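The complex appears here minus one protein chain, its other protein chains still in place.
What follows is subunit A.
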Amino acid sequence: MRKWILVIMTILLAIMSVFVGVENVPLSDALHLTKEQVDILMISRFPRTVSIIIAGAGMSICGLIMQQLTRNRFVSPTTAGTLDAARLGVLVAIMVFPQATTLTKMLVAFVFSVAGTFIFIQLLNRIKFKDTIFIPLVGLMFGSIISSITTFFAYKNNLVQNINAWLQGDFSAVLRGRYEMLYITIPLFLIAYIYANRFTVVGMGESFAVNLGLNYKVIVAIGLTLVALMTSSVILTVGTIPFLGLIVPNIISIYSGDNLRQTLPLTALFGASFVLACDILGRLIIFPYEISISLMVGVIGSGIFIILLLRREKYAA
């Protein structure tokens, strides 16, 4: 897949995304906007589009890194308990520090998602039966256990609705002043890119990495920390977007292989344009109402996921 095609696609979709909405701001007015239109763009539309791009790219990169580190194509923040652990973190933050700022909540969510991901990796190390499908199933079960704990305490403390809000990925609540934390993800993209080669080497196995003089454990830890940080910042601003980290890296891998130096930017671009497209669709189908992004990506994503599973004999096995 060519990088420039993806760049153009992302830019076009981003422009569309800015000009689609209940309040009519036609593209033809772009050069002479009224004060009201400028406000709509600055307060709602730009933040929305920017957060879609960052969240789409971020979750896709998270999936890519996790798949490389675990050497399993069906592992992603959704299928490894990372998202569920982050959500438990949010709950703990709300319960223990009710007055906390978003940044504090994010820190707590981050600690939980790092811990959750590391526990999952420890589980992986203990499992003898390393079937490609078995491992994400273990992750899903692990995630469900964490989720049930979250639900229990949320129920006890009348926080179920509050927690469900974190569960549903939704861009309609993204407004100026409430999404800026996502910018934390941008330097993380850069770090991920700098480490791309090392992640590829680690993905070839421990002895392969040690042979080339890499400290395997340190690289894995760095990768998982990046994943946990990105996941926490996305979940706190946008919510859960299921399947994204699973399907985007797999599609890119089919066409462009697994050399992360090359595929990491492609994955980020494709992830961004995929979410942009889903979001625009979700806003148009029942216009002037909208379908939340987690539902859109969930429906389209699960379809693609089934296709991936069916053709795994040819590709992932």
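For this structure, a couple of remarks:
The rule we apply is simple: contacts are C-beta pairs under 8 Å (C-beta built on N, C-alpha and C of every residue); 3 or more make two chains touch, one makes a residue touch a chain; residues count from 1.
Assume contacts and distances are computed from a predicted model.
For the chain that is left out, the UniProt protein name among "Deoxyribose-phosphate aldolase", "Chemotaxis protein CheA", "ABC transporter ATP-binding protein" or "TonB-dependent receptor" is "ABC transporter ATP-binding protein". Among A:G203, A:G223 or A:G282, only A:G203 touches the chain that is left out of the view.
Touch with the chain that is not drawn comes from one residue among A:S253, A:S273 or A:S294, which is A:S253. As for the chain not pictured, it touches subunit A at residues 68, 71-73, 197-198, 200-201, 203-208, 210-215, 253, 257-259, 261.
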